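The complex appears here without one of its protein chains, the remainder shown in place.
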Amino acid sequence: MASNSFGEIFRYTTFGESHGPEIGCVIDGVPPGIKLTPEDIQHDLNKRKPGSSKFVTQRKEKDIVRISSGVFEGKTTGTPIALLIKNEDQKSKDYQDIKDIYRPSHADYTYQEKYGIRDYRGGGRSSARETAMRVAAGAVAKKVLSKIIGKKIEIIGSVIQLGMHKIDKKKWNKNNINKNHFFCGDKTSVPIWENYLTDIRKKGLSCGAIIEIIAKNVPIGLGDPIYQKLDANIASALMSINAVKGVEIGDGFSVVDFTGETNADEIRIDKNKNVKFLSNHAGGILGGISSGQDIISRFVVKPTSSILHARKTITKNKKETNIITKGRHDPCVGIRAVPVGEAMIAIVLADHALQHIAITRNLKNER
Amino acid sequence: MASNSFGEIFRYTTFGESHGPEIGCVIDGVPPGIKLTPEDIQHDLNKRKPGSSKFVTQRKEKDIVRISSGVFEGKTTGTPIALLIKNEDQKSKDYQDIKDIYRPSHADYTYQEKYGIRDYRGGGRSSARETAMRVAAGAVAKKVLSKIIGKKIEIIGSVIQLGMHKIDKKKWNKNNINKNHFFCGDKTSVPIWENYLTDIRKKGLSCGAIIEIIAKNVPIGLGDPIYQKLDANIASALMSINAVKGVEIGDGFSVVDFTGETNADEIRIDKNKNVKFLSNHAGGILGGISSGQDIISRFVVKPTSSILHARKTITKNKKETNIITKGRHDPCVGIRAVPVGEAMIAIVLADHALQHIAITRNLKNER
Amino acid sequence: MASNSFGEIFRYTTFGESHGPEIGCVIDGVPPGIKLTPEDIQHDLNKRKPGSSKFVTQRKEKDIVRISSGVFEGKTTGTPIALLIKNEDQKSKDYQDIKDIYRPSHADYTYQEKYGIRDYRGGGRSSARETAMRVAAGAVAKKVLSKIIGKKIEIIGSVIQLGMHKIDKKKWNKNNINKNHFFCGDKTSVPIWENYLTDIRKKGLSCGAIIEIIAKNVPIGLGDPIYQKLDANIASALMSINAVKGVEIGDGFSVVDFTGETNADEIRIDKNKNVKFLSNHAGGILGGISSGQDIISRFVVKPTSSILHARKTITKNKKETNIITKGRHDPCVGIRAVPVGEAMIAIVLADHALQHIAITRNLKNER
Partner (left out) sequence: MASNSFGEIFRYTTFGESHGPEIGCVIDGVPPGIKLTPEDIQHDLNKRKPGSSKFVTQRKEKDIVRISSGVFEGKTTGTPIALLIKNEDQKSKDYQDIKDIYRPSHADYTYQEKYGIRDYRGGGRSSARETAMRVAAGAVAKKVLSKIIGKKIEIIGSVIQLGMHKIDKKKWNKNNINKNHFFCGDKTSVPIWENYLTDIRKKGLSCGAIIEIIAKNVPIGLGDPIYQKLDANIASALMSINAVKGVEIGDGFSVVDFTGETNADEIRIDKNKNVKFLSNHAGGILGGISSGQDIISRFVVKPTSSILHARKTITKNKKETNIITKGRHDPCVGIRAVPVGEAMIAIVLADHALQHIAITRNLKNER
């Protein structure tokens, strides 16, 4: 239930359809006294904004956020923060032809079957437009994190595979990520991806992507066994993003042919007398709790389902037909999923940081 | 918060440590009037029970479940169902030597850092022993499902990769699964896996596994966008199982190099005028809602961290040392994870079936 | 946590401050296919609207509601319904003089102490303005109720005591309620109350009120023991309304000097072979579950704390001072609490109706 909300203490609720007047979210559980301006949020929204290059949808949305409540004289007050973004560039007529036809691999069929009614314009509620509010909530989560944790948590998302093209991990550098249209950390991959995606786009096709999110400087102790494990919450957070079909933590599926010996993250004490792990196969989470290492997660985004090639499908009245999905679409929705993934990780971490404080604060000295 | 509970309407809470007097769970939200006997639950528990072959831990636990409440004259009453299992074969002395040493890749370090105290005996709360209660709750979930859904939902789990050895998918047959010690659906893989795991065990090592769960006959419409999507809940459910590092739905990570064309599950009408998909790349979930196709999920279990080879680690007092983890361990915990995975899928489906009824029941006729 | 949300399946979240640009709410869990127009909601909002008579605050707010999402072509779609109301008649300057002074019996002091910051304009988040969104959500709840329950549930709120003046219960008639400024069901009390409240208002004073809410035609079986009992949820719902200090169910506090004999609601079978209770001391709830009788609840609203008489108080800097609270205030906030109380009862009933369906639907035939 409460299926449009996410989080326990830091908890946000989104609303709005692709072609309604606006989209919005309400964030509950933000501590008071945190400086928050629209610009703090706009910065992240601009990373996700449509129309920013020829490799993403040409829908024109400024995605200007407005803070409606919860901030007074530039600071959070502990009351719910509502954020609103107007929808500006809806072209509802584009969708008249899909009113009664189910686009394969879209949510049209299941929404119609579940609810008996759907707002078909732009996918309605199932549109990736909803992810703008995740990015907005994530920007607030980052402010919360930097406030309640002394050292700055860094959350770095990048595409590590576009279609069949993997990056060369040795050449990955976080400084490259924002210098190309693909959030790609390996600059040698950029021209290859450009050619590849240009070709895909011209052909009216689409491709998938794998995104990796690294969170640095996460304190030890975040995560609540058994069912609110940090990794379980990350899995839920990332899998809830549109078009995601898989989630990994640390070495993920590749651990299957490791042994307990090769998979062990051995531990030493460094010269500053700090705990030091010799590897990070676990992705920074042990028993559902952060270990102080980098939190590493990955997710795969399927190729955009809207393509310019005819696919077999049926109408609402159960007649066979074909469909070509026109309109403005991302040839690879995985690219714009990068800031969304970063936001979801920020939200999970902020929520667990608050939960951790609740349980451990005053007892710390007694240990 | 409420980190030891899972589910919204069908909601269970587990308690108990590996070496405490018992483990248990309380299940809320079970509809009344469902026949339920201890045998219904015991059947599933026996699949997970330790000591059943040389390929799993030699800890001897009968795992006999007792129904303490919520059932009257053989039927559920709508009140909470408490299930209890005594711990019988604890050997706490086995663990004295790990009292002050953190086993690498275990939860020892993070529990100690988070809570400042831990029950180190057998891993305490972080022990996979907790999963017995998941299996017990899952057995109840299956009873709920068969009651509220006309046709029988079938949930079939099997190991599809053990260490580096994948099954031959063409030879997979569900009837093979319970005829070997590995829940393996491909009988040609069984002797290979036997040799492999015997070798691993003799060497005092361990290996990982990939488990696939197929749920058949799931009705259309289960799942609640946006944050309680069926796949997001499955991801959370499976990732919360001990030692799991990755989760996939449908074709999972392999969709990355598909195109929108090859990834589309085209739709037709069959001769009985039913909707028929021509493929199932999506794993039976579109927009977070079940499509009526098989729900297909997979998860990877890391190699057991307890091995007979020395690994570098530290003590509670931050001194460097080495550790060999003796005691009774599974050479591949992934095997016994099969009934646990099945149980989690049953629980997610039962919960969503109840949620779906809440939202749609009386409106159905009006569509 | 999630302290700005109420309900489990039918769950709404409010946001907005008295002097922000707007107030709003997001309602999750509304079944699809229900006809819903702004007029459905406006009707109830107009009952609560300020400025409607000389006996309520003179703040001028049209309180025009806008449906932002979740409704398509006039029907609910199962996605979250966002409702927005602009704030129009803020006079922030009225509040400059209370910026640094705590008004006694207001939330100024506790908000400042809890959060270290507060939006003092009009009481900010603690303003009764938030209750407009309760009324809006309640209007939607009523639509849900009439859809999922065959017979029409009637929810009738009225003031039964204004200051020291009680109504004559024998003269109470629901048809009188909307014919006076006090939601008074006893027309003989109306002139008495007019004189009394006019006097109170002229003196710059205020008074309290007791409101009774009767819900008719509620089906048997709503409510979930133990902690989501119908009466426990009603108590929480009503006590959460601004200025409420007490809640009763059925005969409430007066049962203290009953005996088990005089308090028993005896049961008979009427000539139509229906179950018939001979009295309703219990207020329609037994063991936390509705019995099919009228659900009767009452709550008391304290006198408005904002008065034109000087009261001793302190400043934010802990200096002693006096305060006279100017601005536009209701001489008896209890009057406008009537539609708010009705809304809260509608919300609790709608939520429990959905919960009840989830648990009992398909099992009904087997009983």
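By written order: A, B and C. Residues from 1 in each chain.
Going forward, a residue touches a chain if its C-beta (ideal position, glycine included) is under 8 Å from a C-beta of that chain, and two chains touch if they have at least 3 such contacts.
Please read these numbers as outputs of a predicted model, since none were measured by experiment.
S.K.: Hey, which of B:S3, B:S158 or B:Q228 is the one touching the hidden chain?
M.R.: The single option touching the absent chain is B:S3.
S.K.: Among C:D44, C:D231 or C:D294, which one is in touch with the chain left out?
M.R.: C:D231
S.K.: Going by the contact rule already stated, which one of A:H43, A:K62, A:K86 or A:K147 would touch the omitted chain in the full complex?
M.R.: A:K147
S.K.: Tell me, which residues in chain B touch the chain that this view leaves out?
M.R.: Residue positions of chain B that touch the missing chain: 1-5, 8-9, 11, 13-17, 20-24, 26, 28-29, 32-33, 68-70, 72, 75-82, 114-119, 124-125.
S.K.: Extract the touching residues of chain A with respect to the undisplayed chain.
M.R.: Interface with the chain not displayed, on the chain A side: 1, 9, 29, 31-34, 78-79, 147-148, 225, 354-355, 357-363, 366-367.
S.K.: Suppose we count only contacts with the excluded chain; which residues of chain C make the list?
M.R.: 1-6, 8-9, 14, 102, 104-107, 109-111, 113-117, 125-126, 130, 161, 163-164, 200, 205-210, 220-221, 223-229, 231-240, 244-253, 255-261, 263-269, 273, 275, 278, 281-283, 285-292, 300, 302-307, 309, 311-314, 318-320, 355-356, 358, 360, 363-364, 366-367
Criterion: only the chains that are shown with their structure count from here on.
S.K.: Which one chain sits nearest the middle, judging by mean Cα positions?
M.R.: Of all chains shown, the one whose C-alpha centre lies nearest the global C-alpha mean is A.
S.K.: Can you compute the centre-to-centre distance for chain B and chain C, using the mean CA position of each chain? Integer Å is fine.
M.R.: 45
S.K.: In whole angstrom, what separates the CA-based centres of chain A and chain B?
M.R.: Inter-chain centre distance comes to 26 Å.
S.K.: Between chain A and chain C, what is the separation of their C-alpha centroids in Å?
M.R.: So the centre of chain A lies 39 Å away from the centre of chain C.
S.K.: Two or more other chains in contact with one residue: find those residues in chain C.
M.R.: 1, 9, 29, 32-33, 78-79
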